[in-house]
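Taken from a larger complex, these chains appear in their original positions, while the remainder are omitted.
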Amino acid sequence: MIIKLTKGTTTDQVNHIVKIFENLGMEVKDASGKEYGVLGIIGDTSKLSVRDIEAIEGVEKVTRIQEPFKKANKKMQEESTIVDVNGIKIGEGTFTIMSGPCSVESRDQILEVARSVKKSGAQILRGGAYKPRTSPYAFQGMELEGLELLKEARKETGMPIVTEIMSVDLVERFAREVDIIQVGARNMQNFDLLKALGKIDKPILLKRGLSATIEEWLMSAEYIMAGGNEKVILCERGIRTYEKFTRNTLDLSAVLAVKKLSHLPVIVDPSHATGKRWMVKKLAMAAAAVGADGLMIEVHNDPENALCDGAQSLRPEQFEDLVIDVKKILEVVNKKM
Amino acid sequence: MIIKLTKGTTTDQVNHIVKIFENLGMEVKDASGKEYGVLGIIGDTSKLSVRDIEAIEGVEKVTRIQEPFKKANKKMQEESTIVDVNGIKIGEGTFTIMSGPCSVESRDQILEVARSVKKSGAQILRGGAYKPRTSPYAFQGMELEGLELLKEARKETGMPIVTEIMSVDLVERFAREVDIIQVGARNMQNFDLLKALGKIDKPILLKRGLSATIEEWLMSAEYIMAGGNEKVILCERGIRTYEKFTRNTLDLSAVLAVKKLSHLPVIVDPSHATGKRWMVKKLAMAAAAVGADGLMIEVHNDPENALCDGAQSLRPEQFEDLVIDVKKILEVVNKKM
């Protein structure tokens, strides 16, 4: 950690600052120039908050050298994490497609979509039972009934299921009944929920928050891992920018950044990123080309009458076409589904 | 709601679209031009999602005419909402200052700060018992013990208390023991929590999300109000932008926007917005000038040794100075504390 001192800081103030860090068991090195006083703080600074240190009289600016995440950090674990979901390996070297409708709407719908995406090559079935909707007046999901239908679809197709959790109350049930528990973008910093998920032994799919930095996203993974659950899969789903042509701006460089900083798997969701059906396939191919470990794709058998996000859902035949073209890209990057 | 049709849409497709809306009990008007087919949808469209309609074949773009919030909408209630907190009126025409430390750290600290801010003119005591921290390794608050200390400070000073809730489990206790329940920026779209808070009878302070639009913010208020609890106070606390000199960018025009769109009270938190102590007073004065209904200001008796966000906390004498200058602005805008 590097501390730039305010111009005109007295020797007494500097000594006071040095003492604060020495009392915390850190070593302090002087790296001052002609114009500015600069201190280098050496030791485990992950517990220190940049903002708290900037509160100290005489401190102008603090720069972190060490990343604040530990268990999620590639520097702590060279080897890539592979998350095993009922025998399906998710992580470096493989490619996994999770697919299904935005929300479970009926027995017929989820079974039909499940069979169809399985046939096309999806390995994991997604489907929302509890839906985070901007409006309290919009359809909120089939809830427990939806979860039962997902289980039925799993039984019939053999595909593991992933679904979003919105409430700490349901952690125990989801841990028992679901194969991957999804944390949505809006809950990425619901620390109460993250802590609860850290205590169970179940893969977690952690979506990037609407405007989360890569560091904040990895810190949310760290919350789960710090509790003991190291089975975290990250999911890039677009970030909020000034551009409004697309719903969000898909940040494919984030895949590369995560691969550099962390050993965790990272997949891409082009459906939510763009909100536009006609953009999904090409961006899925781009995600495969950039090195993502998989995709999450929304598919609906009747998108016009979908109760949620039909505009971004592919029809089954479009999904089949997507898988065919994504596989061609995977050959180029030497990966297999 | 206005629907722009894709070029080349057939008459059959248009008729199909018209039928969809007529089946939903809406009326459809043709507003087509020479180049584009355009339909106007008339009726209560608040339950419809723009994205779902964009899924329909032949629909290119949907524009909402009616705001999606109802109970929070000024068009539904001309009169400004005044939230009464133990006799303190919060809303149009008055000005309320909530002040106290970022987090409760000890009995001495909270009592000393409470006495001091009361003397300077604050009407409501703030203090965090449960703290949302980016890092799992950072201080997470004194939790229940902190809540007890806040209650003690209330007993001694007579000031109502406001503190942040992070968990649905605590709603019942907070409803009983706290005077205003704060929803933090990171939980603005924790819909599970919002629904639970809609069922109690207690004022809610709803902070704007890190990158929430004004409409999304009002929709989160709507979640609480739809459940029956109409005592919502909004709080602007800065938004995330590309500019990194300040922690967030304080959006004072949002105060004017909220006043135009809604009847709910709105206060401003310049401490979290900037993260810089030396900016707080001037921005507090600006917030008073622009027409906010109050302020939330962090004060700490020993910011250098604060366990949380010391850099943005005023010392008690700085807070006293702030109140004096804010009062001068209030005279200009004809308001009283």
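Couple of notes before you dig in:
Going by the order they are written in, the chains are A and B; count residues from 1 in each one.
Criterion: a contact is a pair of C-beta atoms (placed from the backbone, for glycine too) under 8 Å apart; a residue touches a chain by one contact, two chains touch by 3 or more.
As the structure is a computational prediction, the values presented were derived from the model and not from experiment.
Sequence-identical chains make up the whole complex; the displayed set comprises 2, and the total in this structure is 4 copies.
Operating definition for what follows: only the chains that are shown with their structure count from here on.
Annotation: 26 Å between the Cα-based centres of chain A and chain B. Residues 46-47, 49, 51-57, 68, 70, 132-138, 166-169, 186-187, 189-192, 195, 209-211, 216, 219, 222-223, 226-227, 240, 247, 275, 277, 303-304, 306-313 of chain B are the ones that touch chain A when the two sit in their complex.
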